[in-house]
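This is the structure I have questions about; it appears just below.
The complex is shown incomplete by one protein chain, all other protein chains being positioned as in the whole.
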Amino acid sequence: MIAFHSPQTLEDASALLAAEPSARPLSGGTDLLVQMRSGRVEPAAIVDLKQIPSMRGIRAHDGGFAIGAATPCTALLDDAALCAAWPGVVEAANLIGSVQVRNRATMAGNLCNASPAADSVPALIAADARALVVGPAGEREVPIADIPAAPGKTNLAQGEFVAEIRLPAKSASGGDAYLRSIPRTEMDIAVVGAGVSLVLDSSGTCTAARVALGAVAPTALLVEEAGAALVGTGLDDAALDRMADAVRAACNPINDKRGTVEYRTAMAAILAKRATRIAQSRAGANS
Amino acid sequence: MSKIAVTATINGDEQEFLCEPGESLLDALRMRLNLTGSKEGCGSGDCGACTVMMDGRMVCSCLVLAPEAEGKRIETIEGVAEGSVLHPIQRKFLEMGGLQCGFCTPGFIVAAKALLERDPDPSETEIRYWLAGNLCRCTGYDKIIRAVQEAAAEMRQERVVS
Partner (left out) sequence: MTEHNPLSQFRVVGTRPVRPDGIDKVTGKAIYGPDHVAPGMIHGAILRSPHPHARIRSIDTSKALALPGVKAAVTGQDLPHLPGKSVSLGEGEADLANLSCNCLARDKALYEGHAVAAVAATSASIAREALKLITVDYEVLPHVIDLEDAARDDAPILHPDLRTQGAEEPSDKPTNIAFTFALKQGDAAKALDGAAAVASGRFAMPPVHQGYIEPHACVASWNADGQGQVWCSSQGPFMVRAVTAGVLDIPVSDVRVTPLEIGGGFGGKTTIYLEPVAMLLSRKAGRPVRLAMSREDVFRASGPAPGLVVDIRIGADAEGNLVGIEADMLYDAGAFPGGGTMLGPLVLSNMYRYPAVDIRTRDAVSNKPSVAAYRAPAAPQITFAIESCIDDIAAQLGMDPIAFRLKNALRPGDTSAMGMECGEIGFVECLDSANAQDHLKAPLGDNEGRGIAAGYWINIGGASSASVSLAEDGSVAVVTGNPDIGGSRASMAIMASERLGVPYEKVRPIIGDTATIGYSVVTGGSRTTFAVGRAVVQACDTIIADMKKRAANVWQVAEDDVEWRNGAVHCTAKGNDNAPMTITEMAENANTTGGPIAAEVSINPHDSLPAYGVHICDVAVDPETGHVSIKRYTVVQDVGRAIHPDYVEGQMQGGAVQGIGWALNEAYIYNSKGCLDNPGFLDYRMPVASDLPMIDTVIVEKPNPAHPYGVKGVGEVPIVPPLAAIGNAVKAATGKRIRELPMSPDRVFAAINGGK
């Protein structure tokens, strides 16, 4: 018989998760319930994090944003400042599943489910977001890319969970974007995802760039060479071609029911280019 | 066996039920409360046939644990009509052939109502994306989309009149 807990504090939640090795945290539940139903996980305890006040809602933090880990994806759309600053992140989170699913699903859950195809993760990596991890040993702030360890596995220790997603202050002339390839128009898992975040100077020259990919490796990747190919350029076609070369070189995908190695590699480059153009226009509009 | 007692407001009435901790809200609605209008098409959030409103947001009740409903406001297809008066969306589905087998219909009606309460004048594209989480295998969606458009137009008209 499963135990169902609704702790009111982060400490209680951590203690409950630490006490039972098979315990699972619950925020949106859109992955957990499916896994329980299929028998893939059989937790002895479920720890519902949604009753902890700090786990819900979006706050200003360090010039950027702190998003409670149990905040559903659709709630991000209601925050005008967040949408203006990080439209790529908000869009990525709102590509997951359906409206019904996004009314429950959270970015933190998307991250900790540790699927290489998670939509919000490349966008968060591109945005240089961090996760506030809470556990028996206290709090620590971790780069997003360091949370997933392998498909379905995280680097979190027993009793640890993500309490917040923190987005940095956005540069005044920055822009971000996320695109994914799916066979249909909705309701699919990304065959490939690409997140791009850029900063331009007043002349339109790229001064900083981060390019992240999903579903082309065991975990979402930050492709530093791809970002580097854009920095210092005016984002001309040749620069984007060099970026695309770096993206292709970084891809290490598998053949599976969702796509082939060849297709994933080719799409990663195309989507990274397209996302770069969107990020560029957003940055340009801001500068 | 230790069951959990849950109290929730369901279609406007406070209801109590006992459930297993790992039971879905959908199973609780169907088996504990005999509200079988919400359907299970997949159990994984991919078909939308179990769509209900929870505190004003539409969710797949198969992806909610029944204990999570504690203190929540739940609205199901059984609560869409006001007594014996059909909601305009229900009426338009009937008048425009918006259903064939009818199995997905409760989920579509709950989802469409959520859309029109939020946006009284959605475009066809907005309707199609909003309803993308509701699968229908019979209709090809055409008559469903038209029924939602017509219901929206009628509801806008009613607002102007009243």
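Every chain is named by a letter (A and B) in the order it is written, and numbering of its residues begins at 1.
FYI, contacts are C-beta pairs under 8 Å (C-beta built on N, C-alpha and C of every residue); 3 or more make two chains touch, one makes a residue touch a chain.
What you see is a predicted model; the values in this text were computed from it and never measured.
Only one residue from A:16, A:32 or A:187 touches the chain missing from this view: A:187.
Of B:28, B:132 or B:155, it is B:132 that touches the chain left out of the display. Not every partner is drawn; the one left out touches chain B at residues 20, 23, 27, 30, 35-44, 46-47, 49, 76-78, 80-81, 86, 90, 93-97, 99-106, 109, 124-125, 127-129, 131-146. Listed here are the chain A residues that touch the chain not shown: 38, 181, 183-189, 191, 256-260, 262-263, 266-267, 270.
Going forward, only the chains that are shown with their structure count from here on.
In this assembly, the C-alpha centroid of chain A lies 29 Å from the C-alpha centroid of chain B.
Those residues of chain B that touch chain A in the shared complex are 1-2, 4, 20-22, 24, 43-46, 48, 51, 54, 57-60, 62-65, 67-68, 70, 111, 114, 129-130, 132-134. Chain A contributes residues 1-4, 6, 26, 28-30, 33-34, 36-37, 46, 48, 50, 72, 74, 97-101, 103-104, 185-187 to its touches with chain B in the complex.
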